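What follows is a single structure, written as structure tokens, with notes after it.
One protein chain is absent from this view; the other protein chains keep their places.
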Amino acid sequence: MSQPFRTEKGGRIDRSEQFTFTFDGEEMQGHKGDTLASALLANGIHLVGRSFKYHRPRGIVTAGSEEPNALVGIYRNGDQTPNLRATQVELYQGLEAISQNRFPSLGFDVGAVNDRLSMFFPAGFYYKTFMWPKSFWDKVYEPVIRAAAGLGKPPKNPDHDSYGNLYAHCDVLVAGSGPAGLSAALAAAESGAKVILCDEQSEFGGSLLTEANASIDGMAPSDWVAETIARLGAMDNVTLLPRTTAFGYFAHNYIALAERVTEHLASPDPKLPRERLWQVRAKEVVIASGAIERPMVFPENDRPGILLAEAGRTYLNRYGVKVGHKVVVATACDTAWQAAFDLDDHGVEIAAIIEMREVPPESLVAIAKARGIRVEAGCVITGTLGRKRIKSALLGRLMTSGQVASGGQVECDALLMSGGWTPTVSLYSQSRGKVVWDADSGAYVPGKSVQKERSVGGAKGLYGLQATLEDGYAAGEEAAKAAIGTSKKVTYAAASGGEAGEGGTLGALPHDRNASKVKAFVDYQNDVTAKDVKLAVREGMQSIEHIKRYTTTGMATDQGRLSNMNALQIASGALERPVTDVGLTTFRLPYTPTTFGLFAGVARGDFFDPVRKTPSHDWVVDNGGVFEDVGQWKRTWYFPKSGEDMHAAVARECKTVRESVGLFDASTLGKIEVVGPDAAEFLERMYTNPWKKLAPGRCRYGLLLNDAGFITDDGVIGRLADDRFHVTTTTGGAPSVFATMEDYLQTEWPDLDVWITSTTEQYAVAAVQGPKAREVIAPFIEGIDLSNEAFPHMSVKEATFCGVPCRLFRISFTGELGFEINVPRRHGKMMWETLAKEIEKHDGTSYGTETMHVLRAEKGYIIVGQDTDGTVTPQDAGMTWAIGKKKHDFVGKRGLERPDLVSENRKQFVGLLTKDPKVKLEEGAQITTAENPATGTPAEGHVTSSYFSPALDRTIALAVVKNGHALDGKTLYVPMPDRSISVEVTGPVFYDKEGARINV
Amino acid sequence: MSDVLANDLITPDAGVSPLLSQSDVSILKAAPIARLSFRAREAALANAGTAFGVPLPTQPLSSEIGAKRAALWMGPDEWTLLAPEEDLETLFETIETALGDQPHALVDISERSEAIIVSGEKAVWLLNTGIFVDFSIEEFPVGTVSRTIFHKSPVMIWRTGADTFVVEAWVSFMDYVSGLLVQSAQELTAA
Amino acid sequence: MLLVYCPYCGVSRPETEFSCRGEAHIARPADPAQTSDEDWVNFLYMRSNTKGVYVERWRHIHGCGRFFNAVRNTVSDDFLKFYKAGEPMPDLEELAKEAGK
Partner (left out) sequence: MKRYSFLELAKNAFSAHQNWGRQWRSPEPKAEYDVVIVGAGGHGLATAYYLAKEHGVRNVAVIEKGWLGGGNTGRNTTIVRSNYLWEESAALYNHAIGLWHGLSQELNYNVMYSARGVMMLAHTVHDIQVAQRHIHANRLAGVQNEWLTPEKAKEYCPPLNISKNIRYPVMGAALQRVGGTARHDAVAWGYARGADDMGVDIIQNCAVTGIRRGQDGAVEGVETSKGFIKAKKIGVVAAGHTSTVMDMAGVRMPLESFPLQALVSEPVKPAFPCVVMSNTIHAYISQSDKGELVIGAGTDQFISYSQTGGIHISNHTIDAICELFPQFRRMRMLRNWGGIVDVTPDRSPILSKTPVQGLYVNCGWGTGGFKATPGSGHVFAHTIAKDEPHRINAPFTIDRFRTGRLIDEAAAAAVAH
């Protein structure tokens, strides 16, 4: 029969809908509503994976996100996701799952040899060995260790799916929808608060979906859940988010949720994101994350078929699956007894209840007796048999001496265990709250609230259905009150059954086996045993953080949720110190592993970062231009004609500009309008240069320093009126210059009557440069006499271009006659196309940033950020001329007087000419005095810019060189891997040294 | 009131087809408009308001509207003044003249940004895919204007109706902003 | 993502709308020419970097553009006070005491 472990009836699965899925290629059936884990169990499959280090066969242990063993790879539509918990994977038609960390197969895994040799692999073994011979580490040991480690196979192909993002605000966020969460959400919502209720599972209800032995307001718990969810769903102020994990609790009540939107669907609509990140600012948070059951640490506690008791109950009541036909229940607390009773109700044979406590509650014993279930009190499990599935359990009787006497063997095909309950304090801990030790329950519980949150129910160690419901209601009211100032008392539901249980145990259980031979696992996935923890202590590790890092306990994909408390207890015992003195590791986000794509969201491709384009962009694309990324901007790099490479294109562009005319898009340069009666005074303080005497209609080059004295930006500044300046900055520097100006203006000189406005995008800017520049623009400019006399170099004036208002600058970054036309951005395309057409008539060219760089280098103009690097002063750059000598202060003036900035041996800006005019230096190449310097020789400087100069028909370079200004004509060397290049130091101006070409 | 304004001053660009047209949300490109940045200390506000035609709001994040005019509070000494684009030059002159020697800064920023109109019952949802501001009507009532961040781009949001928002961004960011909004809206049409 | 209150806008917004500009109340010396190298380096680089209650400058860069000051506990990241630029530094001990209550 298919699904031999399926119950006859019951469970929340839809038996009318059957799905076929595969596990390691084998076809199986399950139902709608199953998880992969429940479907596998229904098919009698417990062995689902191999452990990390010893490759031991492992089975499903839990029914939740804390599952350490049942990690599988899921394949669909060419996408592959490793390490998904089978307990969380919802079944759909055609689901394809594979097991992990085994070779060649799950059943036969050669890695299992590690288990046989495990005596050589105690905790931290790799720190003690693999050191000889030295060369073996990289070549032999490490590759082997790496291949053996890891779990699933990494995805190979780019992800097809998309991921969404949503910011949300609410009054009360409730994380978790068990009894405490549901009642809290209800109370808060009825109080009028805006509520978001999320739960990591596909269905709301949490433990109520497992609870068969209780009633709420006379209803079965699951019916009460349905009714409550219906009520909440009908309210406008409530957002219900199933399949949504609150995975991160950040400062100031900022919570991140991961919603799985399509993962459970067989064929999702591709328009839907696979997952969605919710970033929620909540006024108040209710943490209702419940508690999870603790495994018992006994020898061979890791066999497939050994599960937590509550998981066994969940599989039965929620999924209609029996974990076995003959089940042993091992427990130290009351709650697990109910698992035995529920299974018994479904006809599963309970081989025995092995109760650690000498005197379990009489009421439970009585029920067991009535059902005819064998009870062994004062007993523990001391071992198990069965390699790929448990076959029997060894019993040990606890003696008053503390010793354990053998108590025989019980056959079984599954074992349910319960060491008690551990509150899930992850979110509380992430909120930076400090947990406190509760000796009564033997658990860490939330202490004082640090943020605006409260833990309820199991999450704070409170159990029992009625108590939990009441706690939830009260917390919901309280949260609403805190968030919106009012709350409404709601009618509490009355529950019967689901009482809180007593009991529990921590740490390794006593046994009568050879302690040095047996393995009792603390952390299943990472194969950490009780022995390992003790060894770490023996080796001097005293802090729990050291123990964790040394043994790797708690570092598996469940982040220690299952293992921490047992490890802590074992460490405490070994250290002979109380648990509270051992410390506790911090729970870090995410609560459960969270998809990278979720964090990355929509930021991919062109939406990875805004693509900023200028108005010429389309024209450039149409005309074959090549772009470079400059910050977020796309700037035209060069315009190759057919057959041209970059070098040829740039050479042609350079030549054309110098001989006739070129058109360049300068729109990306930063533009700041400085306006107000104190505008000149402000610039006087910001820039090194003097501004007060600059006449309206004139421009000046401005140099900007930081207060340390180093060059940070530059640009031409035009005075449009007494109280109005048009400032330009570098492209990359635009935001920081603006911010710096605001900073000084607002915080140092708030008395100045001046304001700054960014106009970078207000204008499109075309630079027309070259001897024919005037002829090119003349037909379109109205309102200005463009003659050299009327509108000389460094002029600015408002006019019109093709009837559109423009600001015309006569400036040059090429050394040629040049104009820059600023038109309102919308007309930028028109301007560009008009000018592009016009320059053709003059045999001109469009040119890009590379040619711009060459032309300015021929003239020795610096590029801030290329020829300067944040360590260059105006003196270094040979720009003392830019400093207003009479100014008492400007930003950077005092910095420039510091000892090292006025010392000898500073690197200074010079030109370099290679002895061989064909040899082009590499930018960044180092400069030395020795032709073949010894390794470690300090460099005299480095090449900052280097190009082939078509105008000079040779290569040129700019550099910073120690005392460079005094080295004119001297020979230095640029040592390269294959040779040393000799260079002559020159001034930085290579072309038209007297500057005649600008003034025509 | 503000919905009226959207029809009055911020109008869909007639020549451009909608960027997004779904039953629950649409995105329309707004027609060009005159935008002036006005900066001044308090003393100059009254004159400026008179010259502009509506008073400059002093309540943070608020807007004042009048016939073919809107004044948006951008900061304690900064306003964006909106008017039909044909009024740009006269408006500029009028304000400059009215203020005379009173210290202030008036700068034409008409072309610095572009606007889109996002409207529909899913407008808030759509904006919240990239903006972390609480757009509930209590927190962000009609008439509220605020600069903020949309994913990785600075934007300005102006709520002109319960379900209508004007979203402005610097021109070179608009492809990014509108592109992402359109993309994010796709899932609303999923089965 | 911290929640920062802008005293000019009167609203709290996530920190990415703001730019944090380091320790507050470090004024640029009034007369740099008369300032010693030691005092200049104090202005440029030396910071309290306090573990505890700290005063820092924030700018509402993607909002109203204003600089303002905030008092923050650098251990908890809780803000204790926001105030406009130009206002005097509050009594930090007093604030710390109040926050501790």
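As written, the chain order gives the labels A, B and C, with residue 1 at the start of each chain.
As a working rule, a contact is a pair of C-beta atoms (placed from the backbone, for glycine too) under 8 Å apart; a residue touches a chain by one contact, two chains touch by 3 or more.
If you're wondering where the values come from, they're calculated on a predicted model, not measured in any experiment.
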>> Under the definition given at the start, what are the shown partners of the omitted chain?
In response: A, C
> Among A:F23, A:Y92 or A:Y254, which residue is in contact with the omitted chain in the full complex?
Replying inline: A:Y254
> Mind pulling the chain A residues that touch the left-out chain?
Replying inline: 52, 79-83, 119-120, 122, 125-132, 134, 137-138, 142, 145-147, 149-159, 161, 163, 248, 250-251, 254, 256, 279, 432, 515-517, 531, 535, 538-543, 545-546, 549-550, 552, 555, 557, 559, 588-590, 593-597, 599-601, 603-606, 608-609, 611, 628-631, 635, 637, 708-709, 730-733, 736, 849, 863-866, 868-871, 895, 898-901, 922-926, 928, 933, 935-939, 942, 975, 977
>> Could you pull out which residues of chain C are in touch with the chain that's been left out?
In response: 1-2, 15-16, 19-20, 22, 37-38, 40-42, 44-51, 54, 56, 72, 74-77
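Keep in mind that, in the parts below, only the chains that are shown with their structure count from here on.
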> When the C-alpha atoms of chain B and chain C are each averaged to a single point, how far apart are the two points in Å?
Replying inline: 31
>> I'd like the Å distance between the centres of chain A and chain C, where a centre is the mean of that chain's Cα atoms.
In response: 28
> Do you know which chain A residues sit against two or more other chains?
Replying inline: 279, 281
>> At least two partner chains per residue is the criterion; list those residues in chain B.
In response: 78, 132-133
> Which residues of chain B touch chain A in their complex?
Replying inline: 32, 37, 39-41, 77-78, 103-113, 125, 128-134, 136, 139, 151-153, 170-173, 175-176, 179-180, 183-184, 186-187, 189-191
> In the complex formed with chain A, which residues of chain C make contact?
Replying inline: 1-3, 14, 19, 21, 27-29, 31-33, 35, 37, 40, 43-44, 57, 59, 61, 65-67, 76-77, 85-86
> Touching chain C in the complex: which residues of chain A?
Replying inline: 250-254, 279, 281, 432, 450, 707-708, 739, 742-743, 746-748, 750, 888-889, 893-895, 898-899
